[in-house]
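The other protein chains are all here in position, but one chain of the complex has been omitted.
Let's look at chain A:
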C-alpha cells in the first residue's frame, strides 16, 4: 500500500522526518514513504540533503529548499539538524508547521539543552516524539507543547496525570534515570 500515490494532493503528507547530527549522521529518522525503498537509498538521501543544507544558516528561522522534486524544510540547533520532507506540490507552510512542532517539542522534552548528546541520552523521548507527530505520513499534531505533553505523560509511573507534576519535573526524573543506566 502506498499512501502517497492514492491520497496525493487531497491531503498533506509527510515523506520523512530526520534528525541528524552536525556530521550528517543519524540521531533518529523516520520514513513514511516508499520513495526510498532501501537503506542505501535512505542514507544517500540523507547525505545529499545534509551536504546541500549544511552551509546555510537555519538557526533563527526555518529554511527551505527544493531537492530532487521534494520540498525540505529544516532548522539547526547546536549540533542537531532537523528536517521535514514533503512532495513537490505540498503546501510549504504546512511542512514548516510540522517542523516547528517537532523542534518545539524536542526543546521542551530536552529542557532546552537541545544537542546531540542529550538527544541520544533521551533517545526514547525523541522516538516517542516523532511517533506522536506523524502516523504513516498523516500529520497527528503540530503543536509542540501538545506533542511533548503526550510523550511526557508516558514517563510517569502509574499513569499519573500531567497536572500533578509539571512536564519538566516528570521528564527530569525519567531522563536522569535512563541516562545513568545507559552510562554503565
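Operating definition for what follows: contacts are C-beta pairs under 8 Å (C-beta built on N, C-alpha and C of every residue); 3 or more make two chains touch, one makes a residue touch a chain; residues count from 1.
Quick note on the criterion: contacts and distances are computed from a predicted model.
Colleague: Can you pick, from "Leucine carboxyl methyltransferase 1", "Coatomer subunit gamma", "Tetratricopeptide repeat domain 8" or "Protein inturned", the UniProt protein name of the chain not displayed?
Modeller: "Coatomer subunit gamma"
Colleague: Tell me, which residues in chain A touch the chain that this view leaves out?
Modeller: That gives, for chain A, the contact residues 1, 3, 6-7, 9-12, 26, 28-29, 39, 42-43, 56-57, 61-66, 73, 91-97, 112-113, 115-117, 120-121, 123-124, 127-128, 131, 135-136, 138-142, 150, 153-159, 174, 177-179, 181-183.
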